[in-house]
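Next up is a structure, given as structure tokens.
The complex is shown incomplete by one protein chain, all other protein chains being positioned as in the whole.
Chain nomenclature is as follows: A, B and C, assigned in order of appearance, with residue numbering initiated at 1 for each chain independently.
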Amino acid sequence: GDIGRLVVSCTDRPGIISGVSSFLYRRGANIVQSDQESTGAAGGRFFLRVVFHLPGLRDRLPALERGFGEEIAPRFGASYRFRDAGTPARVALLVSRHDHCLLDLLWRTRRGELPVDVVQVVSNHPDLAGDVARFGVPYAHIPVTRQTRPEAERRQLDLLRGRVDLIVLARYMQVLSGDFLAGAGVPVINIHHSFLPAFAGAGPYERARERGVKLIGATAHYATEELDEGPIIEQDVARVSHRDDVLRLRRRGADLERTVLARAVAWHCEDRVLVNGRTTIVF
Amino acid sequence: GDIGRLVVSCTDRPGIISGVSSFLYRRGANIVQSDQESTGAAGGRFFLRVVFHLPGLRDRLPALERGFGEEIAPRFGASYRFRDAGTPARVALLVSRHDHCLLDLLWRTRRGELPVDVVQVVSNHPDLAGDVARFGVPYAHIPVTRQTRPEAERRQLDLLRGRVDLIVLARYMQVLSGDFLAGAGVPVINIHHSFLPAFAGAGPYERARERGVKLIGATAHYATEELDEGPIIEQDVARVSHRDDVLRLRRRGADLERTVLARAVAWHCEDRVLVNGRTTIVF
Amino acid sequence: GDIGRLVVSCTDRPGIISGVSSFLYRRGANIVQSDQESTGAAGGRFFLRVVFHLPGLRDRLPALERGFGEEIAPRFGASYRFRDAGTPARVALLVSRHDHCLLDLLWRTRRGELPVDVVQVVSNHPDLAGDVARFGVPYAHIPVTRQTRPEAERRQLDLLRGRVDLIVLARYMQVLSGDFLAGAGVPVINIHHSFLPAFAGAGPYERARERGVKLIGATAHYATEELDEGPIIEQDVARVSHRDDVLRLRRRGADLERTVLARAVAWHCEDRVLVNGRTTIVF
Partner (left out) sequence: GDIGRLVVSCTDRPGIISGVSSFLYRRGANIVQSDQESTGAAGGRFFLRVVFHLPGLRDRLPALERGFGEEIAPRFGASYRFRDAGTPARVALLVSRHDHCLLDLLWRTRRGELPVDVVQVVSNHPDLAGDVARFGVPYAHIPVTRQTRPEAERRQLDLLRGRVDLIVLARYMQVLSGDFLAGAGVPVINIHHSFLPAFAGAGPYERARERGVKLIGATAHYATEELDEGPIIEQDVARVSHRDDVLRLRRRGADLERTVLARAVAWHCEDRVLVNGRTTIVF
């Protein structure tokens, strides 16, 4: 409970690391891990992630945040957030019918591999209710049709707003509107079953087979209004051959999808992922 | 000198393997490796590659081909080709300024890793003449501009026609016309510096950087009239991060390009690559 | 139900493929996939796997086997087995406390990814009984101590003998005696949590961390009397760094273990794995 994380971003200029690390030092925090990146000499962006040890962290976090907001942030025009590493992120999982990503995340959570609390599963189908029930997680079945999408999204937002820090689309096969994304007010991570930007959109395994690629992939990215165009968090690929028909591609790909998504969720919840325009920095 | 290869393709129907293997057996050939693929039960395509040992192969090859053409091919409507594994393929390398693929192929050839004779290098730049000279390979400098392309392609064809079994575009940065491809009359293998179909066309590393992908790739494919759309022979990828600027992507990618291209050339020259419409079967 | 598989091995000599394929052709079978390997010109071993389509296969299988045993096998001194591809292999899973391999195999089976029936789970601990019950698979808790091992193995054999085609050690942390392996009379596949032969024996992740390797691995192999020395079926690795402590290696490795084991089980049950002395041929 005494491990904290601080993430900082601002326009690059000399003295930021010195300012931040001295601030932490003066309060008795010991930096145990630190990563930094600058995107270019003049006028570039500066990104910093610091993990520190501070006895009594939980009680001291509000004062730490306030102090940083007064002393450091204004000096550099910096955005920042502090986090208690011992507090799991509250996560909602959205899913349609494919169970592999959903169950994999639930399992990893149960095993203590992911620093999250899964507080809600939402699906446009009833199929996976039984599987989810065994993990003790509430399952909301909210059907979606073209006509009812706005209403369905409203119900989803009513259910999730204020209760979650992250929404994960664990093979949720519905497009979410910009209104939903804005209304949610938290990051949304999607898993796409191709090596983006190849095969964006529908039917990636069918198209991979037609094109005769020798590797298939999966991509976890932040969802934005533009489908499959958000900042990429993680990708991976697997070798396939002419012998692999679409069914085999789909099975091989399912293994990629679940591991890539699990990595992306873990990294996001450990504050390792910093968005830089259309791309990400992953510390 | 006693190892031969036979490649067969036709519409699938029962009895092909039996027919082919019995034909070889009756002539005293022992099959040492055989790969077969059928693309679907009814009306699918059948592909076969057989490596066999036959004493005195070189002298007996013409009679073998003739016999197969009379006895077996008509029965199944099969395309086929026999090859003496001891006869290297005659290859021309086309290159612009980047030396890594060119030199890698020359080196591997010198080491005996590739079953090829490099009989000619053609470049639209004079830069690499000295490097190529050391390998004892003729270097033709044929400049190309938008205006002179047809004339340049004619000179290239005059130089290569009938002298080569394969043309390799080893980072040749000029588009070749359909006329050239048709006139060459031999397969043309290109290396593209991305994981196709992602980043087809110009500037793939720049676009990979902008899109923030976490892996970069290289693709070797048969060149067709449609740029970067030909059947893919081989692909590979390497992990990159936010720290890799375009220069580092280019260097990391160069390692992929040369190994992917070398594999594609080796496999092609070992008759492992069979074209099936827009895709390949690689045995 | 009309797809069959035939696996043949014998001392290499001319005419085997011709003999086998003609045998199948005369009985109306169409070969849809065939793989062959010879380990060396003279006196080498010959291995063949054929997948064929034959209407009414199930009823005709006994006659096919008998015919092959009379006509073909004696001519070449060949071992062989026919299999109906539609009949799943009966599998027992042995496990201790780690759930990831076990649950992964059960899941994949439920999804129809593996051509198996899991007929029994056996564990030396009671912990996973509840998880297994949900899949409708019987769970036998057979405790093992150094003193009770012979008795425990006898109970295991009583439970499994004649009921299974394959035993899978899905992170079963007990050494099995040669008597058990002989008594079982079916292949036993083990997953070892290292890239063998590196880190054979206990504590591979601890030793990987101490040695500072940059990749960790997992190995699926046939269990033999010599611990971690049996023929390797499949291996895979993942990149790690100085930041990964033993706990993180173990988690990263768990993903490898389950996918490597699932591949090995699938390949084995599809008759793709042929043992050749201390090694395997995987078609």
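Observations on the model:
The rule is simple: contacts are C-beta pairs under 8 Å (C-beta built on N, C-alpha and C of every residue); 3 or more make two chains touch, one makes a residue touch a chain.
Just so it is clear, the structure is predicted and the values come from calculations on it, not from any experiment.
Remark: the omitted chain is touched by one listed residue; of A:Ile17, A:Leu159 or A:Val275 this is A:Ile17. Considering the full assembly, A:Ile31 is the residue among A:Ile31, A:Val119, A:Met173 or A:Val275 that touches the omitted chain.
On the side of subunit A, the interface with the absent chain consists of residues 12-18, 21-22, 24-25, 28-38, 41, 53, 239, using the contact rule stated above. Touch with the hidden chain on the side of subunit C covers residues 37, 195-199, 210-215, 217, 231-237, 241-243, 276, 278-282. Think of the hidden chain as still there; on subunit B it touches residues 33, 99-100, 103, 107, 111, 113, 134, 243, 251, 255, 259.
Operating definition for what follows: only the chains that are shown with their structure count from here on.
Residue numbering shows that subunit A and subunit B use the same positions for more than half of their mutual interface. Computed centre separation for the pair subunit A/subunit C is 37 angstrom, with centres defined by C-alpha atoms. Averaging Cα coordinates per chain places subunit A and subunit B 42 Å apart. Across the assembly, subunit B contributes residues 37 that each touch 2 or more other chains.
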